[in-house]
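Notes to accompany the following structure.
All protein chains but one are shown at their positions in the complex.
So, chain A:
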Amino acid sequence: MTYLAKPRLRHPTLTQNKVGYTRRDYEGRISTLCAGCGHDSISAAIIQACWELDIEPHRVAKLSGIGCSSKTPDYFLGASHGFNTVHGRMPSVLTGANLANRDLLYLGVSGDGDSASIGLGQFANAMRRGVRMAYIVENNGVYGLTKGQFSATADRGSRSKKGVINNDSPVDLVGLALQLGATYVARSFSGDKEQLVPLIKGAIGHGGAAFIDVISPCVTFNNHGGSTKSYDYVRQHNEAVSRIDFIPRHSEITAQYAPGEVIDVQQHDGSMLRLHKLHTDYDPTDRYAALSYMNARQERGEVVTGLLYLDPQATDLHLSLNTSDAPLNSLGPTALCPGSKALEKLNASLR
């Protein structure tokens, strides 16, 4: 049996959010991933984030590629339409879906194999086009689903479970996202829900291409001594630049400034991101500073997490294309078909 439905027991005491849903309503089918897989923690964080954001689950479209990570959309937001596309090519499908209906919220879930190898081109181009979505890479440094080969994000010198040493330099998706024009860039760790949930909330509320690279250890193939994507390694080397709170647009905003330590940034939908800066020299609105800060820390073997970059003035593909407010998939012949009169005129011009 490869499909497990989750029993739908509604406990009357479960708390409802503003749109009348309980946390249960944001769950999906029972995960078939290995017990302890970091990806399951990310699913839980997505569930938490959407519930806290009072999003109606069916207003979300969740798309993914192929891999253990890409299976996860089946395990959250059961009332949303999901699409498990082909290996590495989720970004294009999501782009098309977004063009068809700008009114839904788009969640793209991918793996490091999916996004940094076969799908690197699509990842890059979706970022530079500014497709509005929350793009989450569940980064474990290996191919989980095909049983433990190195992925392109594996660090040089790290070891596979079988003891093979990786000789290639890693692809840093965060660095790429920064360079390519993503307007919300973060890195987190699947084991740090406190940090991850507000980051996901911020990404969903963001008005352009939001990217979160989540280190997500693969307990089966990449959670051993030689790995730099294991739970222990990340816990020891984690260097958080910020903790963030997400303040939705509808709640009252109270400013509490402790200069040099807390800043508030308003997002396109009116929501606020409150950054508790752990490093007073860290400015999350400076794309190039973010890049060099991250690179410097990386040199020292540190994994920098937190909200690394945010452009509050983000734009998206619909703005560049100047598309109508009405979703394109809702338009009928009246809006789309020029009619027979126009055609006769056109015929006349072709004689």
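The rule we apply is simple: contacts are C-beta pairs under 8 Å (C-beta built on N, C-alpha and C of every residue); 3 or more make two chains touch, one makes a residue touch a chain; residues count from 1.
Definition applied: contacts and distances are computed from a predicted model.
When the listed names "4Fe-4S dicluster domain-containing protein", "Pyruvate synthase subunit PorB", "2-oxoacid:acceptor oxidoreductase subunit alpha" or "Protease HtpX homolog" are checked against UniProt, the chain not shown comes out as "2-oxoacid:acceptor oxidoreductase subunit alpha".
Touching the missing chain, out of A:97, A:178, A:203 or A:218, is residue A:97.
When you scan A:82, A:111, A:144 or A:284 for touch with the missing chain, the hit is A:82.
Mapped onto chain A, contacts with the missing chain fall at residues 2-3, 5, 56-59, 61, 63, 73-74, 78-86, 89, 91-101, 103-104, 121-122, 124-125, 129, 317-318, 321-325, 328-329, 331-333, 335-340, 342-344, 346-347, 350-351.
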